[in-house]
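Working notes, beginning with the structure itself.
The other protein chains are all here in position, but one chain of the complex has been omitted.
Then we have chain A:
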Amino acid sequence: MVKLRAKCLLLGDAAVGKSSLSHIFYNDGSLFQKNYSLTTGVELVMKCINIPETNDSVELYILDTAGKETLAEGCEKMWGEPSLLCLVFDLTSEQSFANCTCWMERVQAHCKGLRVPGVLVGNKSDLSARREVQASVAEEWAQSKGLEYHETSAKEMVNCDAPLLSLAQSFYSLYQEQREIMQNLGPG
């Protein structure tokens, strides 16, 4: 049994639904802690994800960055070295999808050569009549960046656990891979 720990950045434009999503993680009745710092504009939610068919789990420390541009500089200092990325856009806003490219560039500077698995989340899937971003387009962009694509509705609580499970599983795979290497190291 092992419990891994990962720092997960929740990124994306203002009003795409980041806080709504993190509040669902917070409200679903499992063990968590919550913390909000007004000075930094960063909210921390802890969520423990069990890896299916094992006794192992991953504790995700999810940092919800305030989308307001004025606070963004301060937030970047809090990013540190992330373990995982959750990039969110609004399916009814083409602009929020286009801006994902900038978010990726900004965060890459913090990854310092580490492989940081991530997901792309198209939120507000309940507003299907107002959809501006097609799943196939988002899917293709996600693939080109090595991200897994998910669509959610924080409002109707549809599919909200899928991105987290996918992130936890990616981190668990990295752990297994490194452990395998460590077990077979030469003497140097």
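Criterion: contacts are C-beta pairs under 8 Å (C-beta built on N, C-alpha and C of every residue); 3 or more make two chains touch, one makes a residue touch a chain; residues count from 1.
To be clear about the criterion, contacts and distances are computed from a predicted model.
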Hey, which one's the missing chain according to UniProt: "Heat shock protein, alpha-crystallin-related, b11", "P-loop containing nucleoside triphosphate hydrolase protein", "DNA-directed RNA polymerase III subunit RPC6" or "Rab14"?
"Heat shock protein, alpha-crystallin-related, b11"
Looking at the whole complex, which of A:106, A:130 or A:179 touches the chain that is not displayed?
A:179
Which of these, A:2, A:102, A:137 or A:158, touches the one chain of the complex that we don't see?
A:2
Which residue, A:20, A:83 or A:166, contacts the hidden chain when the whole complex is considered?
A:83
Where does chain A touch the missing chain, residue by residue?
1-7, 58, 61, 81, 83, 112-115, 171, 174-175, 178-179, 181-182, 185-188
